[in-house]
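See below for the structure under consideration.
Note that this complex is displayed minus one protein chain, with the remaining chains in position.
Right after this comes chain A.
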Amino acid sequence: MTDTVVELEHVWKVFGNRAPEAMEAIRKEGIGKAEVLSRYQAVVGVKDASFSVGRGEIFCLMGLSGSGKSTLVRHINRLIEPSAGKIRIMGEDVGAMKPEALRALRADKIGMVFQNMALLPHRSVRDNIGFSLELKGMDGYNRAKLADKALETVSLHGYGDRLPAELSGGMQQRVGLARALAADPEILLMDEPFSALDPLIRRNLQDEFLGLSTHLKKTTIFITHDLDEAIRMGDRIGIMKDGEIVQIGTAEDIVTAPADDYVADFVAGISRLKLVSAAKIMIDPEEYQAKHGPIDLSREHPTAAPTEDLDTIVGLSTGSELPVLVKDADALIGVINKDRLLQGLQGSADV
């Protein structure tokens, strides 16, 4: 995650006939959502959103329906014009682009996958996948070659000549993904791509996409309303509520340190086994010894690295009566006893 690919700075979107006035009032007077609605009959879709996504990173935007995540992601390729704020893609200001440049950006640099697939029903799967290439003016031969390659990437080889309607939902979304990948863009925008699929196929596609992205290394912005999915997919997660990003962080950050009650409510039901690391719950050795007496280092203590998750610690701890020692390059940096482990699992440890 060396360099920034997508960068949003204080992006606002106000919908309504009197949106510019409302935006002006927000900037000058700092009025709230309710007042914007009552005074200007305008709705705030996105409220002061800022984030940046590094190269190869998967950034999940998570929120309930109506929280503005789909609106926000459409600002990145300027399908929606922001009311205020700046969007940069690889350093270039998207808002200042001429229509020509914008089309080139959309065709070359950004691939998008939609919740309802949005395939063209009158075109074959192959022609659907080659659509962005066709728009760029690529000839039919190369188009078909690239499309078949993309089909292979999503393991749908041989389906090129079918019509979308002949494919199942999961297969259609694979076609959607292949279409986004065909032009080999650097950025993928995925707008709830798996939400409409049944759980088994969803999981299947999630795994496959994760596998793909480890070697394709596309910068991805992934929208979902499902926290489990966000945690599975995202390197980092941004949580949105009412058009506002309330917290950005890794899954562990969000689960262990929710920014407010809203986020806490969300993460309440999430299993912490795979999310929380030893470093988060370990007790300082000095403190431990002060309470429980000195640690007898001659005995066979189970040991773990600070990055191990709770799942592993539980495994280590159940094999021995002694507390687990957390060691970083042979130096003792923390201790986890059973009480602490149980607290960590429950989420009541003051971490």
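One rule holds for everything that comes next: a contact is a pair of C-beta atoms (placed from the backbone, for glycine too) under 8 Å apart; a residue touches a chain by one contact, two chains touch by 3 or more; residues count from 1.
Keep this in mind: contacts and distances are computed from a predicted model.
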The complex's invisible chain, by UniProt name, from "Outer membrane protein beta-barrel domain-containing protein", "Glycine betaine transport system permease protein OpuAB", "Chemotaxis protein CheA" or "Ion-translocating oxidoreductase complex subunit C": "Glycine betaine transport system permease protein OpuAB"
Residue of A:Ile58, A:Leu72, A:Ile87 or A:Ala107 touching the missing chain in the full complex: A:Ala107
Residue in contact with the excluded chain [from A:Lys69, A:Arg143 or A:Arg179]: A:Arg179
Candidate in contact with the missing chain, chosen from A:Tyr40, A:Phe209, A:Phe266 or A:Tyr288: A:Phe266
Given A:Ala96, A:Leu120, A:Leu210 or A:Ala290, the one touching the chain that is not displayed: A:Leu120
Touch residues of chain A, complete complex, unshown partner: 64, 77, 79, 99, 103-108, 110-112, 114, 116, 118-123, 131-132, 134-136, 163, 179, 183, 189, 262, 265-266
